[in-house]
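Complex shown without one protein chain; remaining protein chains in place.
Order of writing sets the labels: A and B. Residues in every chain begin at 1.
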Amino acid sequence: MFLEVEDLTKRFGGVVAVSGVSFKIQKGEIVGILGPNGSGKTTLLSLLAGLLAPTSGRVLWQGRDISGFKPDAIAAAGIVKTFQNPQLFAELSVHDNVMIASHLALKRLLGSRRLGTFFCAKGADRELQIRAERVLELCRLTAVVDKPATNLSYGEEKMLGVAMAMMCEPKLLLLDEPASGLGHEEVVHLGLVLRDLREHGTTLCIIDHKVAFLADFAHRLIALQNGMKIAEGHPKDVLSDPTVITAYLGRHHA
Amino acid sequence: MSSVWLLTPLYLIPVFSQSEVLLTILIFTFILSILAIGFNIVFGYAGQLTMFHGAAFGIGAYGTFLIHSSLGISFWLALLPTFVAILLLSLLVGWICFKFRLREFYFAVVTLAFSELVRLVILNWNSVTNGSLGLLVLDKPTFWLPGVGVMMIEGTRAWYLLALTSLLVVAALSYVLVRSWIGRNFAAIRLNEELAQTLGIDTFRYKLLAFAISNIMAGYAGALFGFYTNYIEPSQLSITQSLDAIAMVLLGGVGSILGPVVGAFVLTGLPHVINLSAELRAAAYGAILIVAILVMPRGIVGLLSRSRHVS
Partner (left out) sequence: MTQVILGQFLNGIIIGTLYGIIALGVTLTFGITGIVNFALGQFMMIGAYATWHLTDISHLPYPIAVALAVLIAGFAGLLSDRALFQFTRNNLVNGLLVSIGLISVIESGALLLYTATPKNLDFVLSGSWTFGDITVPRMKVATFGVLLVVIVFTWIALANTWLGRATRAYAQNPEAATLMGVNTEALQVGVTVYSCALAGLGGAMYASLYSLEPSMGALFILKGVEAAILAGIGNLAGALVGGIILGVTESIGSLFLPTAFRDAYGLIFLVAILLFRPSGLFGGQK
């Protein structure tokens, strides 16, 4: 079993953001998480990525308990998360942003020998540059490679976030609302990128509001409301579940 | 390396100039630049405002001299255990601060507190450090060259060569560090620490590294300073020492290798040019710090260059 979430709970003072959520993700799956605002989706992803520590419950990754691990340890273990509001390294170019993200790849490539790359970085650097170029091409960012990250359009910023995550060669990629704020063409392109990722063997877990986009794409959907899981299963089944419809659209639509 | 090569013509100055004053100003500039470059690494590149380097400067001076005189070993050999001591102290203070996730201002305040504690220890440990009276340093660093034998660093010209060469080595090492993947990680921490963590960078480790490196450089500068001025005293560990370095970096330009050198030169040389009394010099210092913060956030170098590159 790839990822196992057991009874995960997160409390902020008096507010319970995530309450007793449990689910599993298999290798190669695309799992979508949906729910209205405030249902705990982003908190759940932050818990999985190590940005928040759980109040109770466990997260198991490839059999290991990673609950409460720091974000960099979780990334090293193979789980990487993107941000809903694109997080970038401002001032630096797109290329530099992606190269920063190459740290994990460098570690895996050279191990402790990377200390030796101080004075002569040629070999490893070239390998990483090639990977960076490939990732940028995939995310259609080659045209803006030298632009400062702050000068990008919103869609380009989101793709940069995905590109940086991809540089980390994640086994499980957590995407927080990747399609939000994107125009139609950009959403289509995002779908292509994600499909390509899946072909490369990356498992995906996506939060989004665009229910149609998720339903189209995901193998399985999980619905949250008020921090709790209210439905799980094949997209068609989840979307026709009356509890889910009530949560999203209100009582009289059920 | 282009900016570092710009320093090499400075070797020619003693050839053309007989002015003791100019050479002395430059010696001080070079030594304090090492302190400033170190601070720039942890602040300009890694983004952590620390106030500990003043203490490291003083430990470098006291440590090197005390080890040298009590064990009878050379200046250079005495530097090694001093660096180790500074490293361990940096790891201790840094570990405490970063483990407790102190950010920015609070990190500055806590490092200030630790720096003051170190100063108090040195001030009061009379048996070892001679307290507020300070220590007279009459020995000189020595070199052994094949064919020439032992050479003492004595006199303005010899010190000029030593100080400039030290600066060149430190600047070159800093350049390599900053352009490497470690420097990249520093920049990542400065620009967006949370993002850096999600991309697999152990920010705790790299903050600690930047902190340690800056303090060791400060220690080397302190050792040179002590042996050059022949006098070591507790006030060299005061907050003012840390502030001087901060002022130099802010004035010269954060985030460029040579910026601190420019700042050090202006702050060291300017008071001599204008011939100010000691009090006015301090006032000028303060005024420059204020101006640098409010008007020139990128410093002199920032005004001159158009953009800043990391890799």
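For this structure, a couple of remarks:
In this section, a residue touches a chain if its C-beta (ideal position, glycine included) is under 8 Å from a C-beta of that chain, and two chains touch if they have at least 3 such contacts.
Note that this is a predicted model, so its numbers are computed, not measured.
Considering the whole complex, the hidden chain is in touch with B. Touching the chain that is not shown, out of B:L6, B:V21 or B:I293: B:I293 (per the contact rule at the top). Only one residue from B:E20, B:E104 or B:E154 touches the chain missing from this view: B:E104. The chain not shown here is touched by just one of B:A158, B:L243 or B:L270, and that residue is B:L243.
Mapped onto subunit B, the footprint of the missing chain covers residues 49, 96, 100, 102, 104-106, 108-110, 113-114, 116-117, 120, 123-124, 239, 243, 246-247, 250, 277, 279-283, 285-290, 293-294.
Just so we're on the same page, only the chains that are shown with their structure count from here on.
If each chain is reduced to the centroid of its CA atoms, subunit A and subunit B end up 42 Å from each other.
For subunit A in complex with subunit B, the residues that touch the partner chain are 49-51, 70-73, 75-76, 80-81, 83, 87-92, 96, 99-104, 106-107, 114, 117-119, 121, 164-165, 167-168. Taken together, the subunit B residues at the contact with subunit A in this complex read 176-177, 180-182, 184-185, 187-188, 191-192, 194-204, 308, 310-311.
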